[in-house]
Each structure stands twice: as C-alpha cells, then as structure tokens.
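Only a single protein chain was left out; the remaining protein chains are all shown in position.
Up next, chain A:
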Amino acid sequence: MSDPTPRPTSAAARVRRRLSGRVGSAVAIVIALLWTMPTFGLLISSFRPEQQIKTTGWWTFFTDPQVTLQNYADVLFGTSSQGQLASYFINSIVISLPSTVFVVGIAALAAYALAWMDFPGRDWLFLGIFALQIVPLQMALVPLLSIFSQGLVVGGVQVLPAWEFQGALEFTNVWVAHTIFGLPLGIFLLHNFISALPRSLFEAARVDGAGHGVIFRRVVTPLIVPALVSLGIFQFLWVWNDLLVALIFAGGNADVAPLTVRLAEMAGTRGNEWQRLTAGAFVSIVVPLLVFFSLQRYFVRGLLAGSVKG
C-alpha cells in the first residue's frame, strides 16, 4: 500500500479507493478521446482520396489505408473554385504579423507610461483603458467601418479623410482594426508586468542620467520579454483565428481576405466537398498548432496572468 499512514484501512475503503481510481482513469480517458477524436478524424480524412471520404467513414482507413496528397494540392494551388488557399494563407500571414507587432509595441509604450511616468490624470486614464476591455467589438464595427470608407466628420468639419485603399493596401484597414481591438487587453497585461518591476531599477537609471526613452529601451524591454512573447502569442492566435473582424474589414476582397473567411465561405457554399474542407481546415490549423506547441509555456503563463480578450 502506498498510503504513508500506518492506520488500518477497512477492506471496503480499499475497494472503493481502487474503484474510484479505475473509474477516474476511465473517465479521463473517455474525455481525452472525445477531445481528440474529431480532430484526428479530420486529419486522417484529409489524406484520403475524394471518393473514399465521401462514401466511407474515416475509420475504414485502418482496414483499407489509401493515402493521397491530392486534396492538399487541389485546395492550396488548384483553381479558385477549389479554394486556392495558398493565396489566403499568405493573406493570413500578412494580416497577423503586423497586427501582432503593432499591438505589442504600442501597448508596451503605453503600459510603461501608465506605470512609471508621472502626469496628472494617470490613474483615470488607466481606469478608462481598463474599462474598455469589456466593450464588445460589435459595439465598434459599424462606425469604424464608416470611418474607413467615409472619413470622420465632426460638426461639419472633415477631421479625417476617407481611406480609399485599393488592392494590397487594403490590409491597412484590417491591421488598424485588429490593433485597436487588441490594445486594451495588451496594455492591461503588460501594465501588470511592468508595474511589478522594482522601483530601485528606475532610480538607478535616473541617477545615471537616463531619460524615459533610454530606460524603456535598455532597462525595461529586456526584462519584459516573456510578457511580450505571451501577449504576442495571444494576439497572433486571436488575429489568425478571427473571423468577424476579417469578414467586415476584408471580407469583400479576395486579395486581402484571410483563411478563416475563405473557409467559412467554403463551408457555406461547398459544405459537402469534404476532400477540400478537411484539407483546408488543416491548412488553417497548422500554424496556430505549431505556435501553440512550441510556445506552450508562454501561452499558459499568459492565460494565468490575465483574462481572455473579447
């Protein structure tokens, strides 16, 4: 018996414990299976020939294994009705990288100012930005889209002109929208981290005559790298996986629409072309999975440090 205490246990208690151990393991295995089977089935299917996917279940693969890469070739590089996902894959990258870098950079500057610079109204400003976290982005979509397309007019005066971007330049709209929506959580997370740095660090730097610019670059940035990575992963996954923002700010234009928009469209119009949907879904999943598994440590730390964005 592994029980460290020498007190005698009744036979009934022993049976009960063993049973709860067995039942417990069984429940855990069932949950784990339920959570992995759907993805696994999709993965297997994406490598099966079209005819097979459409007529037999993916589990027949184990008795009749037939493997092909044709689905991936079609869905990535085929005609546009087959998906042509390679192009959308690039769009996803072009959308996600800047949207991540912008948020991390701008949020770090703002969080530093809110934590370590003295100016009147600082606490109120922090509270205001904190409160913005709860505003659902649905509240902002219609007016923000109109700012992009018609500019901003206040009291009859054109404050901002319309941005009439064409082609690839239209990515800018998506970058700006994602950056704005990512900032409240970003500033909050980094502020938690930066404000916890020891005060003596800043005093020493100031005594040496360093200004805020130098302190931020040389002292703060190297120390908050883990937090920056955590935020970066969150924002990247969020942007890569987003459908709503992309649909509204890039949805109408195949030059800029990301994978999610294209896949949702294919699921709607070609819902039974499973050879394309299975392979297409995996094309969109593979990047987040790589990011997730290689940087899982930071991801978990970020989850535990803050909330989740909305």
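The working rule: a residue touches a chain if its C-beta (ideal position, glycine included) is under 8 Å from a C-beta of that chain, and two chains touch if they have at least 3 such contacts; residues count from 1.
Just so we're on the same page, contacts and distances are computed from a predicted model.
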Write down which listed name, "ABC transporter permease", "glycine dehydrogenase (aminomethyl-transferring)", "Serine/threonine-protein kinase RsbW" or "Cell shape-determining protein MreC", is the UniProt protein name of the chain that is not shown. "ABC transporter permease"
Given the contact definition stated above, which residue among A:Leu152, A:Leu197 or A:Val219 touches the chain not shown here? A:Leu152
List the residues of chain A that touch the chain left out of this view. 3, 5, 7, 9, 13, 16-17, 20, 24-25, 27-28, 31-32, 35-39, 41-42, 45, 53-59, 76-80, 84, 86-87, 90-91, 93-94, 97-98, 101-102, 105-107, 109-110, 112-114, 117-119, 122, 125, 129, 132, 134-144, 147, 152, 160, 167-169, 171-172, 175-177, 179-181, 183-184, 187, 211-214, 216-217, 237, 240-244, 247-248, 255-256, 260, 263-264, 267-268, 271, 274, 277-278, 280-281, 284-285, 288-289, 291-293, 296, 300, 303-304, 307-308, 310
